[in-house]
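Removed from the display is one protein chain of the complex; every other protein chain stays in position.
To keep things simple, chains are lettered A and B as they appear, and every chain counts its residues starting from 1.
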Amino acid sequence: MKEIMIVAEHRRGELRDVTWELISKGRQLSEAIQGELSVALLGKGVTSLAEALKFKANRVLLIEDDRLEYYNSETYERVLTQLITERKPVLTMIGHTATGMDFAPGLAAHLKLPLATDCIGIDAKEDTFSVIRQIYGGKINAAVSFLKKGPSYMVTVRAGAFPFVEKEPLPGEVISIPSPLTDEGLARRFLQYVEAATGEVDITQADILVAVGRGIKDADSIPMVKELADTIGGVLACSRPVVDKKWLPKGCQVGTSGKTVKPKVYIAIGISGAFQHVAGMKGSGTIIAINKDPKAPIFSVAQYGIVADLFKIVPVIKDKIKELKK
Amino acid sequence: MNIIVCIKRVPDTADADISIDKSGKDIDKSGLAFDLNEWDSYAIEEAILLKEKFGGTVTVYSLGGEDSNESLRKCLAMGADDAIRLSDPAFAGGDGYATARALAEALRQKPFDLILTGTQAEDDGFGQVGAVIAEMLSIPHVSIVNRIEVQEKKVKAHRELEGGLEEVVEVDLPALLTIQTGINEPRYVSIMGIRKVAKKEIKVLGLSDLNLKPEEVGLSGSDIQLENLFLPPVGEGAEMMEGKPEEIAQKVFEILKDKGGMA
Partner (left out) sequence: MDFELTQEQKDIQKAAREFIQGEYDKEKILEWEKNHTFPKEVWKKACKLGFIGIHFPEEYGGQGYGITENILVVEEFCRKDSGVGIAVTLADFSSEVILRFGTPEQKKKYLVPVARGEFISGGAYTEPNHGSDITLMGTTAVRQGDSFVINGTKTFITNGTLADFFVVLCQTDPHAKPSYRGQCTILVEKGTKGLDATEITPKMGIRLTSTAELSFSDVRVPLTNLIGEENKGFYQVLEFFDESRIEIAAQGLGIAQGAFDRALDYAKQREQFGRKIVDFQITQHKLADMATKIETARLLTYKAAWNYDQGRIDPKLTSMAKMFAGKVAVEVADEAIQIFGGYGYITEYEVERFYRDAKITEIYEGTKEIQKNTIASALIGKLK
């Protein structure tokens, strides 16, 4: 029986969304190849997570060990090397997340498995798979095939690329597998989690968010957008480049490495719409995007688009709304 | 502390209009400005900051054609000590794995304490080269690093996770870290730096210098191969607002009132 294996991702006792997305896509692929779906779950005291996953797949492969309490690329690589070597899944699917990006490339290289990273599309094709990846910051899609032939392949999957779809339960089972880990010294050790310093305002609580991106060009244009936010009773947020340049504090950042927000209205100004940003705001009620590039990916997630020079349009919108509010 | 930085020269497409060329397998690069990959500019800056603090050397590696010298020279001008370019017709068409393979072989020849790479490249976005190099060299790695503290024979690194969370780990040296943007403020290139570079030679290593066979690198050494490029579906769902700025503003006002509950 052909097996597709996904590696469950969890942190601080909770499964991460990407796990459910991997399950949905994995299940569809396993059906396409008339195979079965397994979920590898590594951790300590995670039986409740195993139970939650149980009926979503044909089986949960549970490896529990005190040394797996916190994610570590080295322990993951050791455990998964054994698991994949033994079970020989045709495809191993891992999230292209901070965790997956960290361990998947090394694991694939170690096992000499062909790897395609950051996939947004995966299709089964006879004995292999074809994938779609995005390049040039999401401006171009690339159809990619595996050059090296399996029998086993590995992909990392972009978070949010495949929606979770509820399907009829499978007769799942939880199989406990003994951990191969020993006390042999690790060269990498987990120390602690820390929360990044945030600003004063909690952007996750706002009904209206006005977010600025790279298009703002310089720090001194921030007040112009802040004025718009103030006028409409919104809160200022931003995409990653604005924080990298230290124009706004980390607490304002929306996206994968920042906050996930779901305001009623989200206005994206000068934000191209890289997936890392979109992942943090696509759940917003209504999205209005202002960008001078009509081909900007942000327009594919927005409900309303304005193709304009932000420096020109933002003051006009602000003034007009001020006038209309009177 | 001897540090190695692996870098890549990429087209700057953040603000550019890009289109697919006639082959359908590449973008039309004419008219695009090229520069050091953004992540790599933070990696080289971090290496130079560490060197300034702890002494030692910074050596930069890049796999690419002669054009890549431009970015290598930039790193030298910023403060790196040496630059080495991996170049061979056999390297052409390589994916992240094949690129890592060639780089790893080159790095094997050089003693080091720390290797820094960018977390990913702006063009391919594989995000795998660093971790694969570490695997091939059997050294620990940490990816997406946004803070480094060097300690006795080890490094404490902050790794950026999702949702504003960071994971602090320590790794024994030698190690490889992939650097996230925002970790520092990359410096400008100075004229003094350029003068220094003018006298520097950039060493080129080919296949034969690296103990590699042609089938181990380039396209033939790759896991994956590009079939074709296409434009992502755009504008689905977005209703484009047109008209005078005032009319657009009026519409925005109505949406804010209607959907955002603006008072």
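In this section, a residue touches a chain if its C-beta (ideal position, glycine included) is under 8 Å from a C-beta of that chain, and two chains touch if they have at least 3 such contacts.
Quick caveat: nothing in here was measured; it's all calculated off a predicted structure.
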Interface partners of the hidden chain - shown chains only, full complex considered: A, B
Missing-chain contact among B:Ala47, B:Ala77 or B:Ala175 belongs to B:Ala77
If I consider the whole complex, including the chain that's not displayed, which of A:Glu86, A:Glu173, A:Asp309 or A:Glu323 touches that chain? A:Asp309
If you put the missing chain back, which residues of subunit A would it touch? 217-221, 224, 292, 309, 311-312
For subunit B, which residues reach the chain that was dropped from this view? 17, 70, 73-74, 77, 188-195, 197-198
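Here, only the chains that are shown with their structure count from here on.
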Once bound in the complex, which stretches of subunit A touch subunit B? 11, 16, 71-74, 96-99, 101-106, 108-110, 114-118, 130-131, 133-148, 186-196, 198, 207-208, 214, 232-234, 240-241, 243-244, 246, 250-251, 253, 256-260, 263-265, 267, 272, 285-286, 288-289, 293-297, 299-308, 312-313, 316-317, 319-321, 324
Okay, in this complex, where on subunit B does subunit A touch? 11, 13-15, 17-18, 20, 27, 96-97, 100, 119, 122-132, 134-136, 139-144, 156, 158-172, 175, 180-182, 185, 219, 222-241, 245-246, 248-253, 255-256, 259-263
